[in-house]
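Sharing a structure below in structure tokens format, with a few things to ask.
Heads up, one of the protein chains got dropped from this complex, but the rest are sitting where they should.
Naming follows writing order (A, B, C, D, E, F and G), and every chain is counted from residue 1.
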Amino acid sequence: MASNISSGSVPHLPGMEVTELSKNTYEVYIGPAHPGSGHMRIIVEVDGDVMVRVDPDIGFVHRTMEKLAEGRDWIKNIPLFERMAILDACNITLPYVEAVERLLGTEPPDRARYLRTLLCEINRIASHLYGMGIFGVFLGHSTLYMWAFGDREVFIDLAEQMTGARLTHSYPVFGGVRRDIPDDFPENARKATKYMRNRLNEYAKIFLNNPNIRSRLENVGIMSKNLATELGIVGPNLRASGVRYDVRLNEPYEAYGDVEFEIPVFEEGDSLARAWARVEEIRQSLNIIEQAVDWLEKHPRENFMHEKFWKTAPKLYKDVFSGQIDYAGKYRVKLMPLFASLKVPPGKAFARVEAGRGEMVYYVESDGEDVPYRVRVVSPSFRNVIAFKYLMPGHRLMDLPAIYGSFDYFPPEWDR
Amino acid sequence: MVGGEKKLISIQDSLKNVLKDNIISIEQAKGYIDVLVPTDKLVDSAKKLKEFGFDHVKSVTAVDYIAKKQFKITYHISSYLNEELSKYIIGLSTIINRDDPHLPSLSKIWVSAEFQEREVYEFFGIIFDDHPDLRLLLLTPVVAALKPLRKDFVVKEESDNIEVDYAAYNATKWW
Amino acid sequence: MNVWYLIYRVIIDDIIFYPPIYQFLIIPGLIAALIVALIIIWFERKAAAFVQMRYGPREIAPKIGGAIQLVADLTRYALQEIIIPETVDVLPYLLSPIIMIILALLPLEAVPITSIRTYYPIPPDYSLLIAVALSTLSPLFIIIMSWASNNKFAVVGGVRESFIITAYELIAVLGFLSVAAMTQSFNLVQIVNLQMSGKWFGLLNPIALLVVFIAVLMSTSGFPFEIPDSESELVAGPYTEYTGLLYGLNMGGAYIKRWVFSILITIVFLGGWAPYRPTPGIITGYFIPSLIISIKALIVMAIMSFLRSVYGRYRVDQALGIAWEILIPLTLVAFGLGLAEAYFGII
Amino acid sequence: MIVVDQLTGLVVMISAAIIIGIGSYGVTSSKSLFRQLLSIEVIFNGLLVLVLSLISFDAMMATYFGIIIISVVSAEVIVVVSILVAYMRQSKSLSSEDLEEGGV
Amino acid sequence: MSKSEKGNGEEKGKVYLADLDTVAEEAKQMLMKGTIGKMVDWANAFSLWPVHLMTSCCGCEIGAAWGPRFDNERYGSLPWVSPRQTNLIIVEGTVTKKMACSVRITWDQMPYPKFAVAMGACSLDGGIFYNSYNIVRPWQVIPIDVYIPGCPPRPEAVSRAIIELQKLLRNKSIASKWITESKREDMKNIIPKEDLCGWRGEKVDLHTRFT
Amino acid sequence: MNPINLLPLFALILGVASIISAYFVIKIKDLIYASSMLAVLASIISALIALLGFGIVSAYLVLVYVGAAVMFIIIAISMVGVGSKESKEPFLGIAVGATLAVTIGIVILAGKFYNLYTYPQYITVTQAASGLLTHYLPVVALIIIAQAATLVEAISISRRGEKK
Amino acid sequence: MSIAYNPLVISANSMIIVPIVVLLLLVAVIYLLKWLLRASPEVEKTEPYKKIPFESSNPPKGVGKGKVPFQYFGYLVMFLSLEPAVVLLTFISVVPRSLISHTILLYLILVLVFAPLLAYATYESKKIKNWILD
Partner (left out) sequence: MPAKVALKRNPKKNPLGRVFSGNIGALAVGLKYFFDPNRITLLYPHEYIKLRQGYRGYIILIQEKCISCSSCARICPARAMKMLSVKVFDKRLKKEMVKKFPVINYNRCIFCGYCVDVCPTEALYHVPYHDLVYMNMQDMILSLEDFQKEPEDVTAKEGLPIKYIFDEKKGLVKVKYEEEKKEVVQPQQSQQQKENPQSKQVDKGGVS
């Protein structure tokens, strides 16, 4: 990393010195305490106004989750991994739970699968809205930020009603979920989806179709299909480049095999397409929510934990579930004390789901103890980081936020 | 699921066809197919797999088997462009010695492995030969010197009893 | 009685209402600009909050919607530590914000705000020319400011500012002067008098009004063109290193510039003190017209501020492109329109 | 009245002379082409005042002269700076001595 | 004057300055005792601008707290871009060893009077990462005024923290206290034992200029 | 007292200010500051010109020269990023400068050229413009065309050729 | 009217004296505040990064005075070449009504001469590759 101006000048000339004409670059640090970044640092070398080298320097939020997981009980790792991206909590923890379920050999019951799907989609919307909001603020459009965060509250409220926490739900546990939906939830969810559909049009009007924003995004940061594949990009960014890959499509998990929805694939691969891809995905998620809610309404409230756990439950547990105990919340599934000292049979499992930002991958290895032997987490943002290095050079400095924001980054997720 | 099992078997066969005698063992793990190759044939196998259609790396995992004095490196690879292959995940793994961990880098073949190899390098101290840019990624040099994900680096767990003194909240304790 | 009356008259006539002092310091000048900046920044935050489904500043005085919020901000800035970083060039660093503000206010000295001859600050024969000329001076000091800050973000911001100057200055000059083509006069009083009939030049030559409006937005980093201090790459642009009152001055500087331009727009395009005919006397001839102009200018500024909640920001080359591909031709058209209107005697 | 005008003229012309002197000092003492350009601009400023005060008896004439000369000078600036920039691209230095050596 | 009498003849040159300093001190004391001191506290209380330093995932609740539903701008608080113009730092959760340097630099570069809020379990005692090898507690890096428990805390809790800070400011007048004393008492405890930024190993070169 | 009597005083103040700023243009090491001092110098000169009675020229000077030309120099320098070095033997410069200044001064004093200055009669903008238009129409058109020519010239000089 | 209202005095006042007085006042205020509101030297000792330049809270490297975007030099050239012509034109446009056809003639000359050249210049300026300074 050559420092630009400080490192001396060209050989002494008679008369006047021209400082380093041969290396006309300028090193700018974007981050960590910079409005155009959070939790990370991008070292940008600009030549005039054009970026020539972009070096994402991450790890400012590296909280050593993989190591900590090796020392903690299986169930304790669910909240631990959730902290990777608390705004996408269910999607982030789900593959871990799935992987452990594979090792345990349990299959969650249907209702649990639908409940997980429901929360996953709510989280996906919330996470997309978060990303759009941040994107808006990067382009100087504070209204989009506020709108997105305001509408995100709708879905956070839904999630809160469902799980009892705004962001950190820790919702799926091995073999099931921790709560059932409250009685008025389906109605609320339908209202919320209707509201959101209308709002998306207004978003398009004030942001995506706004000529100002369009000109910032169109033909900026074009990632071709091959480049996206080569770099291993994931999620809506991948689909905005025209690759038809979505875990929900290629390897349906939970209830995604039973609900109907579309996977929007865009062809342009520029920042605008990435933004549109998110909007379209929100539309599809709304569809899924409605279907899941319909299904949940039709089916009785049972089987939200694996039978193995739930069959032997004492009466108190069922009382709590049906709301008989006044100080405790209703529809709360109590955990077995067994969870505190769960031992998982040895084996290796790999699980992937489509989280809000893309494919989330866990590799879990157990050696039969009450702690995992190794948990490898690869989060979608981490796989997207590489795009900054290869996509940004050649663009103008002002395109940095337009590209960076369009990838919907979330540094705690990639740093783990 | 029965059909799925069959397909898995067929992909195992085709993998065997592709990699031929590079394979030490091939095993159906939970959720992926573990293919073990010798270290010196890693690059070759990777090239063959890439030609076969596996176009990106999902994860580069290293596991420290301290009892056996080994590292096992697994490249979980899959495909985007080939819809048939995208249903499978192949774990291309190799086992290296723990004392002097060296490994050819695959980031020339799959660019998507570049950052992940950097990460493995800093957490395990495993050196990837001919990696284009092998620098620290997440950690500071001080922390990276500990090689934190190796099993001989142990983080302290607290007990669930309160004999741990809560009064010790002074600045000196943690610093 | 006589002595006190005399002193009173001296204070009123020769100090407060003495044109250079009154116009520079009091009504369109420093004090009014300060008040206007306070109101407008509050309005800007409030309007954005309206669009953004929230309240904006409120708890400080819930009854009036937090209108004194900016007083608190200003006080806080004024009494905050002034950090002078080691690397700056101290003298230009300290002086340039102040000089910038003074220079930004200077065009007001050339602008008559009444038709009574005794209250002209500068002989108004070519007052529009002088006002426009003076308004080109202050951006220079933003460049110096950024250079003196010796900070990468500041320097890049300063250079962007200078590019933006090249984009807007010509448009502003030509846009304002296309009115001169219509009236065959640089005399602002005459220009306002011609508008007394209700034929505001903003209506006769709307293109000129539009381009000037956009040029003002550019010159004061108004929202679609908030490029020099575009925070998502350049933190606070040229003002990154400034703390305390110095930053307050800088932040106020942009609003003061916008204020001065708004007053010029008001006088040139929106009829100045138009419905009102000044009559001799300090109150009726000087105070009231200046108030009318201030109110009109305030509305212009409010419209500019509203745009913040609708637009993001352009890229610097896009802003330059817009200026040179759309606005300059439009400005030339506006000028031609002005000439044509003069030729056909529409004025 | 006349005395006042003469006094003003004296002050202005002497100042202009000194400015021209400073400018020419700058031109000769500096090796930097940009500095020399700046010095030439200083000389221009001095000359402008001097000439304007010399032909003040014909106000019209002076005005025309001023306007035209300013336009011409700003055209000159743009060309000179462009040439400097272009020259700098090639030689990576802006010294007048280099100019001579290069035989330009 | 008393100082000059006490001092030796050698210090004559400095006597005048010392007097000026004492005059300044007294002037400050006088100013800050009265309404101006109250003004400063009031203004600071209603103009707590947090600097944009996202340390960790609590940042998304910060986003929500300044979003439309909880709208902390009602308290006059506006997230601002550069530390030079702010007076509040909200530590949003975990501070890793890599980030600690930046937190400290940000804190240093803010002008006095300035305040700090620690948000989230991670910034109190590590939260779920209590035994991680890569985190530091933010109160070891900067002096904290208000602590918010929770993981992440609700946005209301952030609002509550700002309200409590306002109360603290106006009741205990810490802002004007700084101006009169020109230092912050609790900074004494926060002298890091190791160089926070030492890991970068980069030489700070400030004085290269064009000649 | 006629305020016109204050004219020499104002002229003296402005003259001294302009001399100081001209000195700074030559002396400040940092070329950006030097060229911004040139802007200051030109502003003072324009004030001086206004004081001499040529208000139009003064406005024109500010608008075109300070607002455009000097700004151009500053931006160009800040983009090109050059430092400067002075000659090792400034005596020649001092000699030349002093000689020139003294010569001009002596010429002015000896030739009583300062008698030539009279406060010019007031001309309105319209007069000036129509005079320019009637007598100098070709010149004006030529200037406009010349400007266009410099545009092309400067663009093609300073642009780098199409090379990879 | 007193002498203060004479045009010469009033313009000298408004352009020079009042602004300079205000300038001096502001400078005095700034220096006073700087002097009053400084931190005690202890603070500078404990906060070593206080006075270094802000670089996104990184320990700074080097200084800011460097070479910055050159790619828009073309626009600059366009600006400087168009400005005198345009100002000259606008200055001329204040002629009496009878002469306005001359102005229109000049205007047309300007537009006709400049339109293609400006188009060409914008076209050239947009190719940022050609403007990189190296």
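Throughout what follows, a residue touches a chain if its C-beta (ideal position, glycine included) is under 8 Å from a C-beta of that chain, and two chains touch if they have at least 3 such contacts.
Nothing here was measured: the structure is a model prediction, and the numbers come from that model.
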Query raised in the report: Per the definition of touch given earlier, which of A:Tyr29, A:Tyr145 or A:Tyr256 contacts the omitted chain?
Result: A:Tyr256
Report task. Looking beyond the chains shown, say which of A:Pro172, A:Gly235, A:Pro264 or A:Pro412 touches the absent one. Result -> A:Pro264
Query raised in the report: Which residue, E:Met110, E:Val146 or E:Leu169, contacts the hidden chain when the whole complex is considered?
Result: E:Val146
Query - Chain not shown, touching residues in subunit E - result: 68-71, 74, 121, 124-128, 130, 139, 145-151, 153-154, 156-157, 159-161, 163-164, 168
Query raised in the report: Hey, which subunit A residues sit against the chain that's not shown?
Result: 72-73, 75-80, 143, 150-151, 153-154, 157, 160-161, 164-165, 168, 170, 178-179, 182, 187-188, 191-192, 194-196, 198-199, 202, 204-206, 209-212, 214, 218, 244, 246, 248-249, 252, 256-268, 270, 272-273, 276, 280, 314, 316, 320, 325, 327-337, 339-341
Query raised in the report: What residue numbers in subunit C mark contact with the hidden partner chain?
Result: 47, 49-55, 58-59, 62-63, 306, 309-311
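One rule holds for everything that comes next: only the chains that are shown with their structure count from here on.
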Query raised in the report: Greatest Cα-centroid separation from subunit G: which chain?
Result: B
Report task. For the chain pair with the highest number of C-beta contact pairs, give its two chain identifiers. Result -> D-F
**Report entry** Where subunit B and subunit F are represented by their mean Cα positions, the distance between them in whole Å
**Finding:** 70
Report summary line: Taking each chain's centre as the mean of its CA atoms, subunit C sits from subunit D at a distance in Å of 33
Query raised in the report: Where the centres are mean C-alpha positions, what is the separation of subunit A from subunit B, in Å?
Result: 22
Query raised in the report: Tell me, which residues of subunit B touch at least two other chains?
Result: 139-140, 148, 153, 155, 157
Query raised in the report: Could you say which residues in subunit D touch two or more other chains, in rising order?
Result: 31-32, 67, 70-71, 74-75, 77-78, 82, 85, 88-89, 94-95
Report task. Under the touch definition given earlier, write down the residues of subunit C that touch subunit E in their complex. Result -> 45, 49, 52-60, 66, 69, 71-77, 79-83, 86-87, 231, 235-236, 240-244, 247
Query - Residue numbers on subunit E that touch subunit C, as the complex places them - result: 36, 39-40, 42-47, 67-69, 71, 73-76, 78, 81-82, 84-85, 87, 109, 111-113, 179, 206-207
Query raised in the report: For subunit F, which residues are in contact with subunit C within the complex?
Result: 30, 32-33, 36, 39, 43, 55-56, 59-60, 62-63, 66-68, 70-71, 74-75, 78-79, 124-126
